[in-house]
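Removed: one protein chain of the complex. Kept in place: all other protein chains.
A and B label the chains in the order they appear, each numbered from 1.
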Amino acid sequence: MSDTAAPATRRSNPIHWLGYGLVGVIVLIGLISFVWTPYPLSDMAGGRLEAPSWEHWAGTDRLGRDLFTQLMIGARIALVVGCGAVLIGGSIGVVTGVLAAFATRFADDALAAVFDILIAFPTLLIAMLVVAAREEASLGTAILALGIGLSPIVGRVTRILTKRVLSQDYITAARVSGTGWGAIVIWHVLPNIAPFLGVNLALQFGLAVMAEASLSYLGLGAPPPNASWGRMLQEAQGTVYTAPWGAVLPGLALFVLVIGVNLLADSLRDRFDPTRRER
Amino acid sequence: MTLLSVENLTLATRDARLVEDLSFTIAPGERFGLIGESGSGKSLTSLAVTGLLPQAIRATGRITLDGTEVTGAPESRLTALRGSAVATVFQEPLTALDPLMPLGRQIAGPVRRRLKREGADTAAVAAEVRALMEQVRLPDPDRLLRAYPHEVSGGQRQRVAIAMALACRPKLLIADEPTTALDVTTQAEIVTLLLDLVRERGIALLFISHDLAVVGQVAERVMVMRHGRAVESGTAAQVLTAPRDEYTRTLVAAARRFDDALEGRG
Partner (left out) sequence: MTLLQVENVGFAYGKGRAVLEDISFDVPRGANVGLVGESGSGKSTLLRLLLGLDSPQRGRILFDGAPLDARDRGYMRGYRRQVQAVFQDPYSSLNPAHRIRRIVTEPLRSLKIPGDHRQMAEAAITSVGLTPDTLDRYPHQFSGGQRQRIAIARAIVARPALLLADEAVSALDLSTRVRVVDLFRQIARDMTMVFVSHDMGVVAALCDRIVVLDRGRIVEAGDTAAILKNPQHPYTQSLLSSIPRMPDAAQPQDPT
């Protein structure tokens, strides 16, 4: 109610830079893996369960394969899975969430209940059901399964965010200006839910990567020779006391990526917030 | 012998000064009006008087209420003051009242607290609640005792808020925009009610509003605030009919524009 513009504060947070850094390192490693790895993946020339050394920076596994190569390829897989799952889950979730927000009261309550019921199922369980339904374990199946698994959460968040935007006067103003509902969703709703949704999707990315590792650990993820970090953990199970680096290193890699993404998620909101432009 | 004394009060956050060098006094039984538009700092001042400023705001200067210093006082001393020395009625009764508690219980809260404080028998609470409801002219007390805030009108909610404030038997009543959220017909009733009550009981009144005409009806002395500073003070009649300060003059002229329009002098 004042006649002077409200000042906005900008916080430049060093934690965000840490997030960008951690994720950046993993992305870099993943990209490099396309053109170069220390050894070919299936090269079993190294000694068994060797400790990290100059020849094998991360040591070798029980079949003599270089672990660092596996870590690099695992990075690539983790990123592909994360992006793929978020893309699929995000698309399904945003579409269903926006539609739910427009539903009339009865349908809205019903859809909200559906979302909540689906969320109550562990993502992993849904993913396992999808893998079982497809009757084959592959990278594509894992991505699809995880995407479907995380879509109800995205749907629920989208529904709430969209409803909040729809209650604003600028939506009524747009209707009075002759703007159709489709254009309203694209130009008015999506830009205003994007900041919060972006944070949520970034967090889902981390969850998807963890879930993929779990799937692979259970043997339901991408089959060999794909070297997912989860599968590395599974293979290192038996020798965790004699050759701990085989489990610690992929575990550490997972930790770095997920922490990095979570830190980055917070900074995304500030980035996308329209009230922080030109201030 | 002042009831409330505010001396050189400055309220600041890390980036800005919200109130600067504010000074005024209120005598027992006096009706004082604080006029300001949004951003003037008037509401913050009332929060400072009751020691309810948010953490991020630092207060410098002195506020003395009923002989006790408020600025820098520990929470225990402030809690003792609130209720016995001062009570507040806020603008939006829908948010000032607990939406999940029946009105009767909400009024009983401060009544019980005061009776305990005075060492009296808490069995008298029910009778006192009814007496208060009568004093604020709430109709149909049996129904309202059991009703929830959303089941009654805005005017009735505000009367309940006033009853709760009076239950404490405060020496100073702070009313922060108490009529702004109400219909104009209800506004007039609440203003009359407030005036009658404070006069009967000799309670001092700090009435905060952006509506000059309402303040003119209620207050004896007024102070006009702008951007955290006091720009003019004096008797209500004087400030509202012959303002000296430039800003006050614009406000008074604006209010008179609409007044004149109502008189047909568009």
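Going forward, a residue touches a chain if its C-beta (ideal position, glycine included) is under 8 Å from a C-beta of that chain, and two chains touch if they have at least 3 such contacts.
Computed from a predicted model, the values in this text were never measured in an experiment.
Participant: Using the touch definition up top, pick the residue from B:Ala16, B:Leu94, B:Ala127 or B:Ala254 that touches the left-out chain.
Facilitator: The missing chain is touched by B:Ala254.
Participant: Given the contact definition stated above, which residue among B:Val89, B:Leu115, B:Val160 or B:Ala236 touches the chain not shown here?
Facilitator: Counting the whole complex, the residue in contact with the absent chain is B:Ala236.
Participant: Which of these touches the unseen chain: A:Pro40, A:Pro122, A:Gly140 or A:Gly180?
Facilitator: A:Gly180
Participant: Can you name the residues of chain B that touch the chain not displayed here?
Facilitator: 31, 37-38, 154, 183-185, 187-188, 191, 195, 210-214, 216-220, 235-238, 240-242, 250-259, 261-264, 266
Participant: Tell me where the left-out chain touches chain A, residue by residue.
Facilitator: 1-6, 8, 168-170, 172-180, 183, 187-188, 191-192, 274-275, 277-279
Basically, only the chains that are shown with their structure count from here on.
Participant: Could you state the distance in Å from the CA-based centre of chain A to that of chain B?
Facilitator: Averaging C-alpha atoms per chain gives centres 52 Å apart.
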